[in-house]
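All protein chains but one are shown in place.
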Amino acid sequence: MTAPAPGLDDVRARTFPFPKRHFISAGDLNRLQALELLDLADGFVALNRQKAKKLDLLKGRTLMNLFFENSTRTQSSFELAGKRLGADVVNMSPRSSSMSKGETLIDTAVTLNAMRPDLLVVRHASSGAASLLAQKVDGCVINAGDGQHEHPTQSLLDALSMRRAFGQVEGLTVAICGDVAHSRVARSNVILLQTLGARVRLVGPATLMPAGADRWGASVFHDLAEGIKGVDVVMMLRLQLERMTGSLVPSTREYFRYFGLDRAKLAHAAPHARVMHPGPMNRGVEIDSDIADDLSVSLIQDQVEMGVAVRMAILTSLAARLDNA
Amino acid sequence: MTAPAPGLDDVRARTFPFPKRHFISAGDLNRLQALELLDLADGFVALNRQKAKKLDLLKGRTLMNLFFENSTRTQSSFELAGKRLGADVVNMSPRSSSMSKGETLIDTAVTLNAMRPDLLVVRHASSGAASLLAQKVDGCVINAGDGQHEHPTQSLLDALSMRRAFGQVEGLTVAICGDVAHSRVARSNVILLQTLGARVRLVGPATLMPAGADRWGASVFHDLAEGIKGVDVVMMLRLQLERMTGSLVPSTREYFRYFGLDRAKLAHAAPHARVMHPGPMNRGVEIDSDIADDLSVSLIQDQVEMGVAVRMAILTSLAARLDNA
Partner (left out) sequence: MTAPAPGLDDVRARTFPFPKRHFISAGDLNRLQALELLDLADGFVALNRQKAKKLDLLKGRTLMNLFFENSTRTQSSFELAGKRLGADVVNMSPRSSSMSKGETLIDTAVTLNAMRPDLLVVRHASSGAASLLAQKVDGCVINAGDGQHEHPTQSLLDALSMRRAFGQVEGLTVAICGDVAHSRVARSNVILLQTLGARVRLVGPATLMPAGADRWGASVFHDLAEGIKGVDVVMMLRLQLERMTGSLVPSTREYFRYFGLDRAKLAHAAPHARVMHPGPMNRGVEIDSDIADDLSVSLIQDQVEMGVAVRMAILTSLAARLDNA
């Protein structure tokens, strides 16, 4: 499972200019481009398992992490990716700063842009925020989650985890289960998985299924056992805390009974099926600890590891495009 | 407008030891010294526009960012400046830490000093805090704003923005407008602009004008149109949120009507006049969006860009002095 760790020459040879200036949507990549990114990321996985996890591919580059929503996990993943590539990394959490008071997103963008970041990673509660920002800056914007819209790097790390587990993503059947309606993870995965030739199912209660789900090219199920029947991958989504007390879910206990994944329900999937979750997990709500912690079934730790590698591939590739510009 | 980017030799040749151990007040610089810093900063502007924005002038040095008041913008500017020069940068926000509970500013200073920082950037709500700290540490203290006293690096970046727009600061007429009484930006600008040979006007309602303003060497106006008549630069100050609801300003709507800068009022300035603001802006309070976003008039983005370059010049220059000590 471990490719030989890449030297600088090796990575340089595999690096290709990102197809667009920004990475806003999983739809920014065609199949070939996505596969090339996964190949590049495979090399970084090997690098990250070494003692010396540092290259100078982004030396002299500035990466800004701009997280309007808190996320230790995703922010650290990008921070590590940038630092291991030799970039100067600056973290900003404008929610807690004066920047958020009375200053618009555009003002923030224009201000940051003047500091000449090459790479700008953005998470924001509003769908479309990353795209809006991209119009105002000279560097590359990477969407690290914008409202209920997209989280494209998550879908790439999910694809890499699946590819390393099954050899290829093409031909897999993947059930995305839970709060599909409010999930940017689901949206980006539906797009990328179909680009890569997987079959996608959406599984969840009707109250948590988006209105036009039938037009997403995926089959829709409202029963978990039926929805995951024979699938290769069961991807559980996080039930946001704010949904748990709202009118969409009767109670977390009810939710777990019908849509939480436990050993008995998992038996409906293919015998070799693997379980994924973008984290952080609500144990006993959408997933049982018994499954989450079973490394023969769960890919959850792999997903985190692949996250750093995929982000290194994306940053390298975007910076290579900047060189050409 | 773009000078050739400096190599290491180039910057080393232009670098001179800062005239004092600390940079507390705009008054720490005489005219020649200020101009030399602006020359050095010009080189860093060019560097920051390159792909490779990194030098090793401060390699092995430790820069501590000690922000008792939150400021994403200024803190990031210093952080980037330090990192691009190769320093190890540590950010601290003692407001949210145990350090602020029951420990005095002096204790904090003495504690940090024991960690051997070479450069200590300080923002604090109390006037005089930076100066107090400077007496207790071995490294260089840079005042990044102390209460209503001074914000000297802001005045230098403002001067650089003006010089790049007009060729020189000498002979310019600059109107500083708004809440002069509570503004450290105004204080530092009045000092540095006069050092550089500009004429300064202070414009604002009587309630927001400091008691001895007539002794600052600047002319004082209480009418915006009259105050900015024929000036080269209109520098708008931020109206702090806490002033808006107090007794000093009737309402933000009233404030904008009389002291907010819009296109009609700006017509009183010279035809070639440029508008500045230290940010973050209260759009529709002290400045109209129409002007803030007009790049043919506004220098606001330049100010942010010059901020990083000016701070690189100051850090380099202070560290050069440490070498001699």
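Chains here go by letter, A and B, matching the order in which they are written, and residues are numbered from 1 within each.
Here, contacts are C-beta pairs under 8 Å (C-beta built on N, C-alpha and C of every residue); 3 or more make two chains touch, one makes a residue touch a chain.
In this text the structure is predicted, and so the values were computed from the model without any measurement.
Colleague: Tell me which of B:V11, B:A34, B:L47 or B:M92 is the one touching the absent chain.
Modeller: B:M92
Colleague: One chain isn't shown here. Among A:K20, A:K53, A:K136 or A:R321, which residue touches it?
Modeller: That would be A:K53, which touches the missing chain.
Colleague: Write the list of subunit B residues that the hidden chain touches.
Modeller: The list for subunit B reads 59-62, 64, 88, 90, 92-94, 96-99, 101-104, 107, 110-116, 118, 322-323.
Colleague: Taking the full complex into account, what residues of subunit A touch the chain not shown?
Modeller: Its contact residues with the unshown chain are 48-54, 70-73, 76-77, 79-80, 83-84, 241, 279-283, 285, 300-305, 307-308.
We take it that only the chains that are shown with their structure count from here on.
Colleague: As a quick test, compute the distance in whole Å between the mean CA positions of subunit A and subunit B.
Modeller: So the centre of subunit A lies 39 Å away from the centre of subunit B.
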